[in-house]
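One chain of protein is taken out of this complex; the other chains stay put.
Up next is subunit A:
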Amino acid sequence: MLVLALDTATPAVTAGVVDFDHEGLARTLATRVTIDARAHGELLTPHTKEALAEAGLDFADLDAVVCGSGPGPFTGLRAGMVTAAALGQALGKPVYPVSTLDALAADYAEVHRLLVVTDARRKEVYWARYENGHRVEGPDVCKPAGLEDVEVDLVVGAELLQRAVEPASPSPNGLVMAASPLFGRTPPPLTPLYLRRPDAVEPGARKRVSRA
C-alpha cells in the first residue's frame, strides 16, 4: 500500500511517500524535509505535493496517511496533524497517528537499549526509552539532566542532550513502520501528545484602580 508519512513534531517539516508491502517492509519512494521550526504551516503541503510528484503519484493513489502525533511543540505539531486530518477527509482514506518518538525509534529497532529525545523547548526534552524495539518507558517531558543517568546503548534525537546523535526527526520509513501495526484497523483518534497543559491561569481578585 502507498502511504503518505507526515511529521511536524520536531524542527523538521517532513513529508514522504512510502510503499509498504505485504511482507511488512517499507520502502521510501520520495522525501521532502526542511529544517525550520517556523515553517511547518507554510511548507508541509508544498512538500507533500513535491514528494508525490517525485514518486510519480497523485493524491488519489494514496491508501493511507500516517502522521506523527508528537510529543512536540504545540503549534508546529498541530500544523501536521490538521493537515493529515484534512487530507484523510478529502481523500476518504484512513489517517493513522503515531508517536513521533516511536517513529524515531523504529529506525533503530535493532538497538538493545535505546533512548529517544526531542526538543521540548523551555530547556526541556520529550523522551521515551526502548528495549529491542519496544517502548518500555515514556513518553514524558523533563530537564535533560533527569536523563543523564539512564543507561542505554544509544541515544537518538535532540542536540540538547550532550550525548545525542543525529537524526533529530523521524524518517518517513520510521513513521510508517511504527504505525504499521494499526494498518487495516479503525484508526485511533487523531489526538496530539501534548504532555503539557496550556499555560493559562485563572485570574485572581481584580486589581483596584483607585487608591484605597
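Things to note:
To be clear about the criterion, a residue touches a chain if its C-beta (ideal position, glycine included) is under 8 Å from a C-beta of that chain, and two chains touch if they have at least 3 such contacts; residues count from 1.
Note that contacts and distances are computed from a predicted model.
Matching "Tryptophan synthase beta chain", "Integration host factor subunit alpha", "tRNA N6-adenosine threonylcarbamoyltransferase" or "BolA/IbaG family iron-sulfur metabolism protein" against the UniProt entry of the left-out chain gives the name "tRNA N6-adenosine threonylcarbamoyltransferase". From the options A:28, A:83 or A:118, the residue with contact to the chain not on display is A:83. Annotation for subunit A: contacts to the undisplayed chain at residues 40-46, 48-49, 59, 74-75, 78-87, 89-91, 192, 194, 198-203, 206, 208-210.
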